[in-house]
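Just one protein chain is left out here, and the rest sit where they should.
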Amino acid sequence: MTYQARRIGVLTGGGDCPGLNGVIRAVTKTAQNDYGATVIGIEDGFEGLVEGRMRELTHQEVSGILGHGGTILGSSNKGDPWHYPVEVSEGRIEVQDLSYRALRNVERWGLDALVAIGGDGTMHIASRMMDAGVNMVGVPKTIDNDVPGTDVTFGFDTAVTVVCEAIDRLATTASSHHRVMVVEVMGRYAGWIALMGGVAGGADVILLPEIPFSWEPVFGKVHERQSLHKRFTIVCVAEGARLPDGDEVVAEMDKKRTDPKRLGGIGAMVARAIEEGTGHETRATVLGHLQRGGAPTVADRVLATGFGAAAAHCAARGEFGVMVASRNGIILPVPIAEAVAGQRRVPPDHHLVAAARSVGTCFGDR
Amino acid sequence: MTYQARRIGVLTGGGDCPGLNGVIRAVTKTAQNDYGATVIGIEDGFEGLVEGRMRELTHQEVSGILGHGGTILGSSNKGDPWHYPVEVSEGRIEVQDLSYRALRNVERWGLDALVAIGGDGTMHIASRMMDAGVNMVGVPKTIDNDVPGTDVTFGFDTAVTVVCEAIDRLATTASSHHRVMVVEVMGRYAGWIALMGGVAGGADVILLPEIPFSWEPVFGKVHERQSLHKRFTIVCVAEGARLPDGDEVVAEMDKKRTDPKRLGGIGAMVARAIEEGTGHETRATVLGHLQRGGAPTVADRVLATGFGAAAAHCAARGEFGVMVASRNGIILPVPIAEAVAGQRRVPPDHHLVAAARSVGTCFGDR
Amino acid sequence: MTYQARRIGVLTGGGDCPGLNGVIRAVTKTAQNDYGATVIGIEDGFEGLVEGRMRELTHQEVSGILGHGGTILGSSNKGDPWHYPVEVSEGRIEVQDLSYRALRNVERWGLDALVAIGGDGTMHIASRMMDAGVNMVGVPKTIDNDVPGTDVTFGFDTAVTVVCEAIDRLATTASSHHRVMVVEVMGRYAGWIALMGGVAGGADVILLPEIPFSWEPVFGKVHERQSLHKRFTIVCVAEGARLPDGDEVVAEMDKKRTDPKRLGGIGAMVARAIEEGTGHETRATVLGHLQRGGAPTVADRVLATGFGAAAAHCAARGEFGVMVASRNGIILPVPIAEAVAGQRRVPPDHHLVAAARSVGTCFGDR
Partner (left out) sequence: MTYQARRIGVLTGGGDCPGLNGVIRAVTKTAQNDYGATVIGIEDGFEGLVEGRMRELTHQEVSGILGHGGTILGSSNKGDPWHYPVEVSEGRIEVQDLSYRALRNVERWGLDALVAIGGDGTMHIASRMMDAGVNMVGVPKTIDNDVPGTDVTFGFDTAVTVVCEAIDRLATTASSHHRVMVVEVMGRYAGWIALMGGVAGGADVILLPEIPFSWEPVFGKVHERQSLHKRFTIVCVAEGARLPDGDEVVAEMDKKRTDPKRLGGIGAMVARAIEEGTGHETRATVLGHLQRGGAPTVADRVLATGFGAAAAHCAARGEFGVMVASRNGIILPVPIAEAVAGQRRVPPDHHLVAAARSVGTCFGDR
């Protein structure tokens, strides 16, 4: 049997995510062990493809990296070859179409296939590269867990673990001081991190983009807890949580969101509103980049290994234009196009939302 | 709408497991919040039911326990009411049928339903209680992840995390000293812990009950690694790993297993064999009870919450004779009978076994 | 031998700190085991003493709490009995002298001695209580490690561990994206947390209150790292880090500090300055309350146990007016007065500062 790909490129695009190195390792080892193929690592995502920064990955280089956060290949956000920022004169940036360079480098390096690990943006570029004749295989990456084609993505379990540990920590202070603690977590459009992290941390209030909230139920929950047996409240709020449209605070938030240098996010805003609305001392903590970094959990290491091996199989066997995905515990290839259509958001009647309500969690909608 | 159960008992049977408290909490809160029901906690499994040791669980008692290992209710192995050990005279134990006492206590405490959280043994007793007229709801618990009725059980992810962290630790010593490190993990009949923990820890050799191994491939892997670029090897072996039938070592192992005071398990035996067979310094570590204890991971907290809420719904709504289960990400009730038929073992062609082989892991069979 | 104290009160004042429960446990067990004394737990610091909220602590209540963060007694910041906030009418707060109530409750509850666990403020009140005739024993508590009477306080090692873990996490993202990451840590007047946490995390720049910094060396370090072999930089900045007096930014920071609702702290400010000054993408993370919460480290558990036992000995044996302290690894009582004189700050020529400079860390002063 002959295989389609003897030389396979691999790159990581977009924000970093625990598990990227696990994918790179599995792609490389599988390609080498099962197919005798050569794997070329491309630096800093599509940026490295345009600029020709790439190198052969040795067995040694990918050994021992499964448990390391980040990506040994580096990543970049400026990588769209069709819209590439170029400094045309001192300080003046112009966006140009440098896709010809990316394609030329694919040819120069003799890449029979290219594995692109990334989110939305990366998959869109992958589609376009495919149309331009490059044999692409996608590996979905989104810490928010909102890629539609797959049930779950690596990095998500690690992010949720960071959230849960943070809530555990904040709860001891909250309980000692009878305070309200607000923790702002990632999730601009999909609330999976807030939902899972909040349920695991035993948050009393969880605010998601998918379930618009009002202040009254939130204040009510705070009052109920502070006055009764417990005297502290934990609020877990997704970046993208929102009040119903038409509310003035939505407008204020929208304004802030467009300001790249905004100093206080939704966490600070919710904390202020609760303190003013209930009279109880309230503090906000923003987890931010802590959610992206560090060693991946077991689940993420296992998923990254499964994804990487599957992607190498697709690449080596000539199954192109697909993204590997996990569905009902099985890893399989799906068309890239399917993967990039929309977002997988939390259904308001999701069984975990229901379970959380049953144990007393308030989602701010009633 | 009237509900079937106003008073719901809950007990935990068998070995402990991270997440038990999460289930107790979710059962109690859901029963109280959604149905206004009363929950009676039974101490030390069916032992407490026989002996009448039980108490009403307050909201406060189940608050803040989601992240705590162990079980606030206690557990016991001597709990089968139909075969109950009784000290009939100084030091002489006799097994008696005390099921009438268990049934009498169900009546005395007015239990409309009884939620039993446990493994195999507990589910068998639950079936028998059901036949005797008690309204039972089961929640599966097995750290080995081998209950057939459900895709996954709580405690498993935590156990695997302990294994992975241990391998991470042992790998640094192995690599500094160019040694072989053998780590023995739980799994007498099913190798899920060894498989997942080994893949996540990047073990070079994984030995499972489901894939009988020979020494040659294991020695070969050790030689390959020690002589080439890396100079250390990590071997992850399940308690129940075994050589092909007929092998003398199987006989030796079988003999040891029947000896309750045996001093060295399979880990020590594999370490000795590797040291003698390859000449490389080898050390064994037995994780034992470390795998059962401590704070549950996020995945286990979430699953425990989902299971507990679902069990309370079944109990309160009169859906008896069922065990809650997770299938393809959905939590639903299945007949208890189905749950106790056999064991869910690792299929030798499981996709994770295949992925592990692709990244170079040896399972000792070839 | 007869002891001075049969009934010993204990309270925790000020911000919470990992290890408080360890002290409460050791005070209680030592008083009970070694002296047969009774220990009365006072709720929410001096607030509970004024309001008479206290209860006898049982052996059971203090069992198993050594590893738990927070304080089972609760704490409060409004506790000075001589300046006690009282709501005199709807919403109008007036500060009154309610010290007579605190003293009356000491008498009513028959407290022969009172162990006060807290920082600066608590020790000042303890001094005043001592003058008013109450037999006081102090236990120093300050997460910033700046109490002058003792070499080290519990909670500090835990806080530093949180900082180091956060830097480990942020470093993976920084390195993947070639970014500058600024992490703001506690330390308004003393930079011990930033120093220890920064050294342990391998921070490239550490900014302390004790060593005023200028922008040039900081920008220089960033340039050096981004242009050479590494392409990321970690900056660890204490809340109280500052530019030389006279600098405009000092004025701006001073203004912000007085604003209780200020949205961006020094971390955000430093990040903005670096991004503007060097052109490299920079992100800030504020650890805030994460540093106070959660399970204490081994060092903090051991120190808390030692402090608590020592305080109980002092209380029971009639050694009053002292605070327990750790000096050169020995735990001993020192006069409270000594403990509250000034602050223990980082000497700019501290050997760890020197070691950090040797491994290449920039403190922004040269």
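Lettered A, B and C in written order, each chain numbered from 1.
The rule is short, and it goes like this: contacts are C-beta pairs under 8 Å (C-beta built on N, C-alpha and C of every residue); 3 or more make two chains touch, one makes a residue touch a chain.
The shown structure was predicted, so the numbers you read here are calculated from the model rather than taken from an experiment.
Peer 1: Since one chain is left out of the picture, which of the remaining chains does it touch in the full complex?
Peer 2: Result: the unshown chain touches B, C.
Peer 1: Using the document's definition of touch, tell me which of B:Ile8, B:Leu111 or B:Met181 contacts the absent chain.
Peer 2: B:Met181
Peer 1: Using the touch definition up top, pick the residue from B:Ala132, B:Leu290 or B:Ala354 that touches the left-out chain.
Peer 2: B:Leu290
Peer 1: Take the complete complex as the reference. Which residues in chain C touch the chain that isn't displayed?
Peer 2: Per the touch rule, chain C residues meeting the hidden chain are 25-26, 29-30, 33-34, 59-60, 63-64, 66-67, 151, 157, 160-161, 164, 168, 171, 175, 196-197, 199-202, 229-230, 297-299, 301-302, 305-306, 308-310, 312-313, 328-331, 351-352, 354-356, 358-360.
Peer 1: Residue-wise, where is chain B in contact with the chain that is not depicted?
Peer 2: 12, 15-16, 18, 20, 44, 68-71, 74-77, 162, 165-166, 168-173, 175-178, 181, 231, 261, 263-264, 268, 272, 283, 285-286, 288-290, 292-294
In the analysis below, only the chains that are shown with their structure count from here on.
Peer 1: Identify the chains in contact with chain A as well as chain B, in label order.
Peer 2: A chain counts here if it touches both chain A and chain B, and no chain qualifies.
Peer 1: Identify the chain whose mean C-alpha position lies nearest to the mean of all protein C-alpha atoms shown.
Peer 2: Smallest centre-to-centre distance to the global C-alpha mean: chain A.
Peer 1: Once chain A is fitted to chain C on CA atoms, what angle does the rotation have, in steps of 5 degrees?
Peer 2: 180
Peer 1: List the centre-to-centre spacing of chain A and chain B in whole Å, with centres computed as mean CA coordinates.
Peer 2: Distance between chain centres: 32 Å.
Peer 1: Per the centroid of Cα atoms for each chain, what is the distance between chain A and chain C, given in Å?
Peer 2: 35
Peer 1: If you average the Cα atoms of chain B and of chain C to get two centres, how far apart are those centres in Å?
Peer 2: Going by mean C-alpha positions, chain B sits 41 Å from chain C.
Peer 1: Would you pick out the residues of chain A that each touch at least 2 other chains?
Peer 2: 168, 171, 175 - these are the residues of chain A that touch more than one other chain.
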